[in-house]
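All protein chains but one are shown in place.
For chain A:
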Amino acid sequence: MIRLNTAALTKAMPQLLSLMLILFLNYLAFPGFFEIRLQDGRLFGSLIDVFNRGAPVIILAIGMTAVIASRGVDLSVGAVMAVAGALAATMTVAGYPLPVVILAALGAGLACGLWNGILVAYFDLQPIVATLILMVAGRGIAQLITEGSIVTFTEPGLIFFGTGSFAGVPMPILIAASLLAVAIAVVRRTALGLLIESIGINRSASSYAGLNSKLLLLVIYGFCGLCASLAGIIIAADIRGADANNAGLWLELDAILAVVVGGTSLFGGRFSILMSALGAVIIQAMNTGILLSGFPPEYNLILKALVIIVILLAQSFSSLGGWAFLKGEFRSKGTKRQ
């Protein structure tokens, strides 16, 4: 067991080193970065902020990991967040009790995910196309729900999901951490991990072996939609309103990036939910750092792209056997010339 853990640790090295480097740079840019203080029974500080702001993408990345491991992708999660947020806000304003609101928003996300799953599993649409449909249509649905305006609310119960805290820990962090723990436990304790990897690597062979790959895909996409609606509720609760146009905008790309930075291949197969969450934290640490450093915001996206390229190249090198590969290339070219 200990041997296995060290192996996992070695594999996670590029990501852990990147995170440490980014945190260190953040510290250089903003010496108070690691300060944490307790105020009104809630923890505050830049480091807490990284996790708190990163929680929605962590949640998205958990669902996205399963989808990508099955050799798919879900472009609709941002739009599904908007749908869930819009539904939660509108129903709250209309006076529905909190449990009904939450269940309705989560149900909407699940339904969106199942829709994607049906298109992918039963109609054999390519995942990128299938989910593109809802990526576009979802924003329209959200706008229909909010009737084109930004719906704001003051209901403290719903707001608690975004800004509340329990035992000093902000709610988004608690929710993300619980979901992470549950998802990892389910994948480890059941056969789902193995079966998802199996259909991601070779769906045809998996079906030949008697796997119910269609149902499994449906469940995977349904789960991803559920995660997206949870993230949507948190964001709506945080800003105390639902903005159908901007809630979750481009977050599908951050979620995909988090999974890829975490080391799960876009070609499906081996995956690690924990590493995807780490990927999401790396992305958020970068965002926060750039804001703290006082760079003009225009540099934000470019810097982010550069850092990500470095991380991905580092991974690609280590998976290819690093520099040994390059050496081999040069050697073979040398002999060819002779």
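Simple rule for what comes next: contacts are C-beta pairs under 8 Å (C-beta built on N, C-alpha and C of every residue); 3 or more make two chains touch, one makes a residue touch a chain; residues count from 1.
One rule holds for everything that comes next: contacts and distances are computed from a predicted model.
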* Asked: Given the options "Cytochrome b561 bacterial/Ni-hydrogenase domain-containing protein", "Transcriptional regulatory protein CseB", "Sugar ABC transporter ATP-binding protein" or "Serine/threonine-protein kinase RsbT", which would UniProt use as the protein name of the unshown chain?
  -> "Sugar ABC transporter ATP-binding protein"
* Asked: Among A:Gly85, A:Gly269 or A:Gly289, which residue is in touch with the absent chain?
  -> A:Gly269
* Structure fact -> Considering the complete complex, of A:Ala12, A:Ile201 or A:Ile239, the missing chain is touched by A:Ile201
* Would you mind spotting which of A:Gln126, A:Thr154 or A:Thr190 touches the chain that isn't drawn? => A:Thr190
* Structure fact -> Residue list for chain A contacting the dropped chain reads 189-192, 194-195, 197-198, 201-202, 204-212, 216, 269-270
